[in-house]
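The complex is shown incomplete by one protein chain, all other protein chains being positioned as in the whole.
Going in written order, the chains are labelled A and B, and every chain counts its residues from 1.
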Amino acid sequence: MTAVNQERSFAAALRYVLRPALLVPVLAVAFAALVGLVLIAMIGVSVPKAVAAFIDGTFGSPFALAASLNRSSVFALVGFGFVLANRANLTNVGGEGQIAVGGIAATAVALYGHVSGFPLGLAFILPMLAAVIAGALWGGLAAVLKVNSGTNEVISTLLLSFIGVWLLYWSVQSPALLRKPMTSSATLPESLEIPDATQLPLLTGDYSFPVHIGLPLTLLLAIVVGVILSRTILGFRLRAVGLNPAAAKRAGVSYARTVIFALSTAGALGGLAGALMLLGEQYTLKDGFSSGYGFDGLVAGLLARGSILGVIAASLLFGFMRSGGINMEMVAAVPTALVVVIQGLIVITLAGANLFIEKWERR
Amino acid sequence: MEAVSPRPAEAVAEPLLALSEVTKRFGNFAALSDVSLDLRPGEVHCILGENGAGKSTLCNLIFGVHRPDGGGMRYQGAPFLPAGPADALRQGIAMVHQHFSLVGDMSVVDNVLLGRERGILDRKGCARQLAKIADQYGLPLDPFAKIEDLSVGERQRVEIVKCLIRDPRLFVLDEPTAVLLPAEISALLDVCRRVAAEGRAVVLVTHKLAEIKQVADRVTVLRGGRTVATSSEPSKDIDALVRAMIQGNVEALDTSAASILGLELVAHVDHEPAAKAGIEALQIDGLTVKDSQGVTRLDNFTLTVDRGEIVGVAGVEGNGQSELTAVLAGMMASTGGRIHLGSTDLTGRSPKEITAAGVGIVPEDRHAVGCVPGMSLAENIYLNRLDEFTRFGFLNRTALEREATTLMQRFDVRARGPGALFSSLSGGNQQKAVLAREITLPNLSCLIAAQPTRGLDVGAVAAVYGHVREACSRGIAVLLVSSEIDELLTVADRIVVLYRGRIMGSCPADPARKDAIGAMMAGQPL
Partner (left out) sequence: MTLELFAVFLGSSIRLATPLLLAGIGEMVSERAGVLNMSIEGMMLMSAFAAAVGAWGTGDPLIGLLIGIVSVVPVALLQACLSNTLRANQIVSGIGINILVLGATTLAYREIFGARSRAEIPGLAKVKPPLLGDIPTFGPAVFEQVWLLYAGVALIIITALTLRYTSIGLAIHAAGAEPKAADKSGLSVTRIRYGCVVFAGFMASLAGAFLSIGDIHTFTEGMTRGAGYLAIASVIFGKWRIGGTTIACLLFGTATALQFQLPALGVVLPNALLIMLPYLLALLAVSGLVGRQFAPATLGEPYRR
């Protein structure tokens, strides 16, 4: 290759990297982070100290790193679901509720009878499957409503989120459901801890670096979802229904089946995310279990603009941001709400920049 | 090109609006280049041109919807650059748009009041004003009827009254006759004359030559965004104007294409009767459609189409054609009646089953039902047969694009390549692609085409009907739904007329029967 050619391909690569679809999200994150720094200064905390605490919480220890990665897996699963449903022009904002019902189902199965004694990993696979099914049903419910009565899925998945979260509250409040037996009046409203065998195996087996098998599972699913969307007739159907439902129907694509597939798959991924949280990190179900992770996953999906790699990048970003934020609150007394502010700013900036990106890409 | 500047004898009337070398670009596409034009009070000035010649863009510049990129406009002797429709309206320019701009679930009065009055509405006063205008121009209207309950002709009247009530100095009508009945068209042209006689300037955009002969004082012809001819004696220069419009020899025009232009050289062309003629292919028996409000949209529609026969369904839009094609395509449920293709019962079948049975459908609304504009040409050209390119759920894009390229060549679909975004194609090429898809179904035995030439230029119209005729000669039964009588007369063997969901009558496609068909379209039985 000649020098000129090399130069040209370098310029082309640079243009590719600097194209707005990539550049704008990076700028949005940078802008939001900058606002975050200003806010830290405004509330009177030393910025270097806060930043040090933030970094310490993300990469400071193997434990922190593992916690961030586990959290990122959860966000990514919800994000994949969002992207998949979004191909069919469906906006799944029900991740929070899908995580909640997934958590309930996983807990119920993990604590049920002799499940913990099952061999071959079934002890943790069965609770995961239960969570997947519960999430799929939760998402599928919104799909059925949409198909049968045209209910906007944004409203239904949002309302289902609230209902799911209160269902979880109910199930840990009621001794008839999952609340652990009350031994004293001080017994917390939470479930029993799930047995060791039902907990997700750690990759290294080392508790100082507790990355569980959720991470490789998420990467595998990233490939599966990516291939479905780009290479299969299923992905084509999602796209056709999303772009023009009437033409898709005329071409023999079933609107109802496609919508139900899309939203229940998104729900299943959300349910699985709930299972990872319960079986991999929290081990007991308690009020506030979903911790807003459903919305973080949604934001990751939005940020990605339809790209699976984008979801992974955004999930990693938010996973580490959450960890950093928690440490910042503990060490530097900066409320974690700061991280929420930064996330909100990222979403708004990107939503606003969409017109610019589209105009640029159309040139 | 003839001189655009007024001749001495005509210089008496000062131009009301003068455009000089106006240019408008959308991206890299020049919709108008260096167009000059002047409009005088008291004249009906026709703008003639094919689809895509820049007629609508010109109107939108005058009305302030778009701003010119070059050149200038003068209105009443002063430089003119309307900031938007509001500004143009304030300065006495009113416009009837090609597509209705009425709010369907509002009453006539409310539509007229929209944007015109501030504060508390005086609906009764407005109704009185409407009655006055109605009398003056012969445009009767029920002021409190909802727009969605009105016929197309009545809606057009509302649009015109909406403009006239503003007492405009310049009145622009962008293809106002495309959807009207013959009788309604002459009434409209009559209104144009009356409005001009009051000393207003009228701009009438059209591609129909008959209208020009009837009403125009002067004509400007646009082609490819440029003025290519002008005339002050249009009825004398008509041949030259047509030649300028389509840049070619009128005699060499395909007859179906000529009919679109309203040229009176149309004679019905008998195509070779196919070998299998006389064998019933499509049988529609008592088909009835009621909508969700219980209103009958299609009433006991019974029709048989033989193999190798082209049957035309004429009628003003909104008389049941959409329902008929939607039911035949499996997109809508019928409430009664049966559909058979040969011995196969197609009643209530899904679109997929109907396609599999060998029925090709060219839907009336290309963008809504016919294609997915956001997908590639290749995906669209095989939209209903992608299963053939799928193995174990995986789509073979290489094979798909290869096959699509073959079809593109066969049907002369021009695009950057099979991967081009469908929405980037011109209307004509999009329609050719849709037609290619439907007409190449492996076991095609019946083709249903609804308004297949809408919005296409002359060349594309000729190509579309060429393919339809070719299919017919292979023994395919063709049902052609169109609101253009001239086209049906040219292409079809037999015509049935739909009026308010019922068949008003049928007759052979003989140009001599045009008046009778027009009468049936207006609801008068034969």
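One rule holds in what follows: a residue touches a chain if its C-beta (ideal position, glycine included) is under 8 Å from a C-beta of that chain, and two chains touch if they have at least 3 such contacts.
The structure displayed is predicted, hence computed values, not measured ones.
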item	value
Neighbouring displayed chains - absent chain, whole complex	A, B
Hidden-chain contact residue, picked from the options A:Thr218, A:Gln282 or A:Gln343	A:Gln343
Full-complex contact with the absent chain, from A:Leu27, A:Ile55 or A:Leu159	A:Leu159
Omitted-chain contact residue, chosen from B:Gly104, B:Gly138, B:Gly348 or B:Pro508	B:Gly104
Sole contact to the chain not displayed, among A:Ala12, A:Val26, A:Ile43 or A:Met330	A:Ile43
Residues from chain A at the interface with the omitted partner, ascending	39, 43, 91, 93, 145, 148-152, 154-156, 158-160, 162-163, 166-167, 169-170, 173-174, 295, 298-299, 302, 335, 337-348, 350-355
Sites on chain B contacted by the missing partner chain, in the whole complex	63, 65, 84-87, 89-90, 95, 97, 99, 101-106, 110-111, 113-121, 162
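By our rule, only the chains that are shown with their structure count from here on.
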item	value
Touching residues on chain B, where the partner in the complex is chain A	329-331, 350-352, 355, 361, 363, 368-375, 379, 383-384, 386-387, 390, 393-395
Chain A residues within the chain B interface of the complex	231-236, 239-240, 243-244, 246-252
